[in-house]
Structures are given as C-alpha cells and as structure tokens.
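Apart from one protein chain that is not included, each protein chain of the complex appears where it belongs.
And now, subunit A:
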Amino acid sequence: MATPDHAENDLQPFFVLHKALVQKSERKSTGSRKIRRRIELSPISAKNAEKMEIGTGEEQDDHHYEHLRMEAFNLVWSKIESTIKDVLRNINLNIFNEIHRWVCESFDAIKSCGTTLTKATHSYPIVTDATFRQLFTGLVFTKNMEFVDDLMTFEELGLHLKSHGCHVANLSSIDFSANNGIGGCLRSLLRQFLMVTLDAADISILASWYSDQGNYNKPVVVIIDDMERCCGSVLSDFILMLSEWAVKVPVILIMGVATTLDAPRNILPSNVLQHLHVSKFLLGSPSERMDAIVEAVLVRLCSGFCVGYKVAAFMRNYFLRQDGTLTSFIRALKIACVQHFSSEPLSFMLKALFVEENNQGFWSEEHAHFPEEMLKYAFDLPSCRRNNTEERTGENLAHDLSELKRLQKCWSTIVLCLYEAGKYNKIRLLDLFCEAVVPCSDNSTASNHHLGSGISSSSDHSIHHQYLISEKCSSICQAIRKVRDLPVVLLYQLLKSWEKLTEDVIEIHDKVKELQSLLKFENGKSLKQDLTNIPKRHTSRSHLNMDKDSKVLNEKAARLMETMVRDYMQPVECMPFHEIVCFKNVDKLQSALMGDPRRRIQLDLLEFQKILLCSCCSNSSKAILPSMHDTSILYTLAQEHGDLINLHDWYQSFKSTVFQPSTKGKHKLKQSPAKKRKDSNESQNQSEASFQVRFCRAVTELQITGLLRMPSKRRPDYVQRVAFGL
C-alpha cells in the first residue's frame, strides 16, 4: 500500500491529501455510489436492492431520497435545537431580567458617583475616593458542578444584555491561564469590544475606546463563565487593574460560581476581595431544566422525532449515572437523530409529516410517484405486518401516518396530564417519560400494571422487560395515587390544567369538563357551607360529609386518569409505521456516544478471532496457536505475568509459541538445493532474527496502545503492565 509518495507523506507533520473537486459530474457519480452501498446496508431485502439498482433513473431517485433524508435531518434537528434554546431561555428569562436590572442600577450608581465625561476623558484616572474603586460584581450560582451546561447560559446572558444595550464580553477560564497572564484576558477583551487583535494589549486602549461618543453612556459588562477554573493570580491582577481604571471604564463583572459562596474567598486574596461589591443570583437546577427539555422535545414532540423505550432508558441512565450533564443528554439525542436519518430509508417523511405544517401538498404530490419499492418496504415494516391487510397504496400509507400522528398526540397529552398530577408528588418527567414509552403487547395487562392491581405479568408479553415493569408501577402509579389523595383546591387546579392540556383530544376533554362541573358544584356547596356560620359540631360533621364527597371526586379523577392511561396512552412502539419516526437501536447509540478504548482494545487483542473470523485460529480451547496475530500472542502471554514482565522470559515463551518445526522445514524446502547446506546454519540464525524482530514489533505495538510501560534505567530487563482486567 505504501507507494513511495505515501512513504514520504508519512513523515510529513501534515500535508494536503487532496483538494475539493468541483465538477458536477464527478459529484453525481460519487453520490450514486454511496447510495448503492447504503442499500446494501439497509434492511431492504437483497432482491429489492438489486431491483433498485437497475436503471440510472432509479439511482438518481435514490440520490434524491438520500438528499431528502439529509434535508429532513437538518430541519428536524434545527427545530429541536431551537426548541431547546427557547426552553432554556424561558427558564432563565426571569433571572436574566433580574441581572439586567441590577446592571442598570449599578451603572446608575457609578454614574451618580461622578464619573462624568470630562473625568473619563482625562488622560489618566484620577482617584479621589475609595468607593470609586469598587467593582460591581454579580456572582451567578449555577448549582451545578458541571460547568459545560452553563456555557450556553452565560452566552445567552451575554446576548440578552447586549440586546438591552450593554457592551458585553464573554471570557472563560482559558483566557485566565497562568501561561498567558493578564495579557491573555486583555487581548480577549479588546478582541470582543474593539474587534481588533493587538499584540501589545493595554487597558488604556479600552479606556479610549469607551470614551468615544458612541460607546459612552452604556454599561460595560464582563462575563466570566467559570470563575473557579481561572488561575487565581491572573484573575486577581485583572480585578485590581479593572478597579484602578474603574473611573474611566466602569466595568461591571459577572462571574459564574459552581460551588458555594466562599468560592471567591478561596481563590482571591483579601486585598482583591475588598474591591468587589458583590450581589448574588441563582440559576435553576439541572433537573428542572432537564424536565423542561424532555417535555418540549420528547413528550410534546416538537419535531415528530421520538425514541424507543430502550433508547429512552439508556439516555436516562446515561444522564443520571454517568455524565450528569444536559449537554451530553442533548448530544446523545442528536446522535440518535443522526443515526435514525442515516439508517432509516423512510425517515425523510418526518419532514413532511411534522415539521411542515401543510403536509397535504406533499402527499398529494408525492404518493402518486412513490416508488413501488418504498411502499413495499413501508408495508413490510414489522410494526405494520403485525396487523395489516389493507391495500398497499400511497393513500393508505398517508392515512396510516396521519393516524400515527394522532395517536402520538394522544400519548403526549396523557403523559403531560400524568406529569401535572405527578408534580404534586415531585415526580420527574424524565422518569415518567421512560415508563410511558415502554410498549405492551396487550393493553389490558398494561393497565393492570399501571394500576398496580397486583396481577403479575404472564411471560408471553415478552417485550415487557421485567425490570421496567417494576419501575413502571412506581412513577405512573404514584401519579395516579396522588390524584386520589389531593385536597380539593389542588384537585381543582389539576383539573384546570387537564382541561387545558386535553383541548385537542375531545373524548377526554369532555370527561374532564364533566368532572370539573361536578367539582364546581361540590365546591360551591362547600363554599356556601363555609360562609354560613353554623355551630362547631355541625361543621365538623358537614366537613366529614364534604371530605367524603371530595373523596368520591378524587376517586373519579383517578379513574379517569386510569382510563386515559389504559385507552389513550399507546406507546409509540405499538403503533404501526412507528419505525419511520422512532429510533430504537440502543447499541448503535451507545457505541457512537462513548467509546470504550480501554476495554475494547484489550478485547481486540485477546479475542481477535471474533473480529478476523479466520479459520486457522478459531479454536474452542484457549490454547495459544502460532498462527495467531503476534501482538495477540504476546498480550495473551502477558496476562500470566505480574505487574512486571521479565523481558527474557517473555521472549522465550513467545518464541516457543511461534516456533514450529514444520514451518522451518517448509522454509528450507523453498530454498534452492545448491544453497541448502550453506544456509542451514544461516537459516537458524535468520529465524532467530525473525523471532526477535517479531517480538520487537509486537512490543512496539503494545507500547503504542499504551498497554505497556517500557523498561526504565532502573529496571532495564522489565516492562510494566498497565491494565489489569478489562
């Protein structure tokens, strides 16, 4: 493979492999080639694939569809992304407004202290009063050790303040590194305020910029998103400098703090602290934000894209037990989305189904020319095959898909109703969601589980994961149980919220209304009773009565909830054609989301037969065969050693493993008879050399994987093992 050209490139630190091709024809041909491969991959039967490849016209069709999927992804994801942004912004809006108010107040305070234009345009700052040297500082507590999640919050805060007429610069801990010193953050400031890059950064430049007519009279806000990761000495220098120049450039500082109030005290010395005039702000907690995002994206289904129950459970676990950041949850969602659109041939329909409101046009136009193969593929989807006898036409597909959409709408409505009830019991939407997507092959069993009626599931409902059942009982049942225990006032509120939520699902909406009218009636009665001043004994009895009445109402509401769950909350994986909108392949998601190099690379070496699938080494016993990959042999041998491996012993056992008399004989046969005698000694030597070099190479390869530490001066004859166990 290594042409001389290649070999030269191997030693270049970097090189341009090729430039972009712009010819259209070239582009097309690669495009169609890609498609052919995709089809081989996709679950369409081989016969179909062959058929699809016949004409070039059809190939172009495929290219067309891949393009459509790409487009659909872009649309769906931008929809999800903007929804998430909106949700987060709404959550933060109050606090952002509060901060903005504080910025304005601080700025007014600075101005009233007498920083007038004349003073600001002096060539050097005149400090007449110590109070001038105080910096107004807002500490924003993120209640979250994971600073990644708050990067966006601070960015948004910056934009918010900017839109309200402040000068804003966002700095991060990278700007406050000890390497760059104070110059680093100043440069970054100048970059953001003046849009220039200067080698000699000086705050006087900033001051003269601020005294320009256009910039003057607006507050200057500097946001540092992760104060605790900054280098303390650089940060204190920065603060001292700002406070010295406070008269000319009245900077207002905003710093993100992940831990507690004493964080600044831990980082900054007291002489710096006295320059800070501190105010505090609190952000929402990560789980609040999480629930808001789950609600908007996965329950309300802003884009139509959804995930299966295994994927949901995985994402929940990943969030709760592994990474704990919203950012990673959103990233996982994006990966799921990409995987869906890259592997599901019909996923492009999502665009027409959900994102574009007027989907009528798409269907009337498209289903007429809908390729036969696509239709066949669609009607052959497992979810559809289960219960389908209808004719395979585009119209039917369109109809079924709108039915799917309707069912999903019902589902999300019920989940939101449950969440409203669960809120009184502090049930998290994420948990509720994960339970609500678990499919049941039989609705009645499902409802039994929801109601906790205690009938254990029969084994034939195999999709039901035992673990999930037990959990399923918990959140959904808890929510329903809470409905039974709610006091009247809260029940009234709950019904009101249900009324709002169920507006689109008429059957439920009516029932909720009915219940509401009953409650109003009851309420009216109780109110009347409260108003009339009757003897105490009497009241208590009537209260008892009233309690009884409201208990009946509670029971009714709970019943309604149960019916809703049983009849309307059909998990997506039970709907026909759900494969088009729903991503279910949890393995794919997991492997793309986080690699496990430590484990996988060792497994590659120890069980390489599983990957290479060679016939020579597939031995059921665990014996090491000479035909195995050299590095595999060496690593398998290393498992028998302690933390130190004696090179001599290791080499000897390697040699005895790979040394085979028979191959030596073959080796000799290959040589010409004339040379034979002369070579007998040499070939011995040769094979010794070849063993040694194979050993060397295998050691080098292990060193590259980081599984070995090389001999040190102190221990020249030993290498050290690094990994113990997978």
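One rule holds for everything that comes next: a residue touches a chain if its C-beta (ideal position, glycine included) is under 8 Å from a C-beta of that chain, and two chains touch if they have at least 3 such contacts; residues count from 1.
Everything below uses one rule, namely that contacts and distances are computed from a predicted model.
Undergrad: Name the absent chain by its UniProt protein name; which of "Trafficking protein particle complex subunit", "Origin recognition complex subunit 2", "Longin domain-containing protein" or "Cell division cycle associated 4" is it?
TA: UniProt lists the chain left out of the view as "Origin recognition complex subunit 2".
Undergrad: One chain is left out of this view; which of A:L261, A:V552 or A:M594 touches it in the full complex?
TA: Here the residue in touch with the unshown chain is A:M594.
Undergrad: Of the listed residues A:I91, A:L490 or A:L644, which contacts the missing chain in the full complex?
TA: Final answer for the missing-chain contact: A:L644.
Undergrad: If the hidden chain were put back, which of A:A263, A:I335 or A:L490 would touch it?
TA: A:I335
Undergrad: Of the residues A:E228, A:E295, A:E420 or A:D630, which one touches the chain left out of the display?
TA: Spelled out, the listed residue whose C-beta touches the missing chain is A:D630.
Undergrad: Just name the one of A:E295, A:D431 or A:D604 that touches the chain not displayed here.
TA: The missing chain is touched by A:D604.
Undergrad: Of the residues in subunit A, which ones touch the absent chain?
TA: 1-2, 9-22, 26-27, 30, 34-35, 37-38, 40-41, 70, 73, 77, 146-148, 151, 174, 179, 187, 191, 197, 323, 325, 327-328, 331, 334-335, 338, 341-343, 591-595, 597-598, 600-602, 604-605, 608, 611-614, 616, 627-631, 641-644, 646-649, 651-652, 685-686, 688-690, 692-697, 699-701, 703-707, 710-711, 716-717, 719, 721-726
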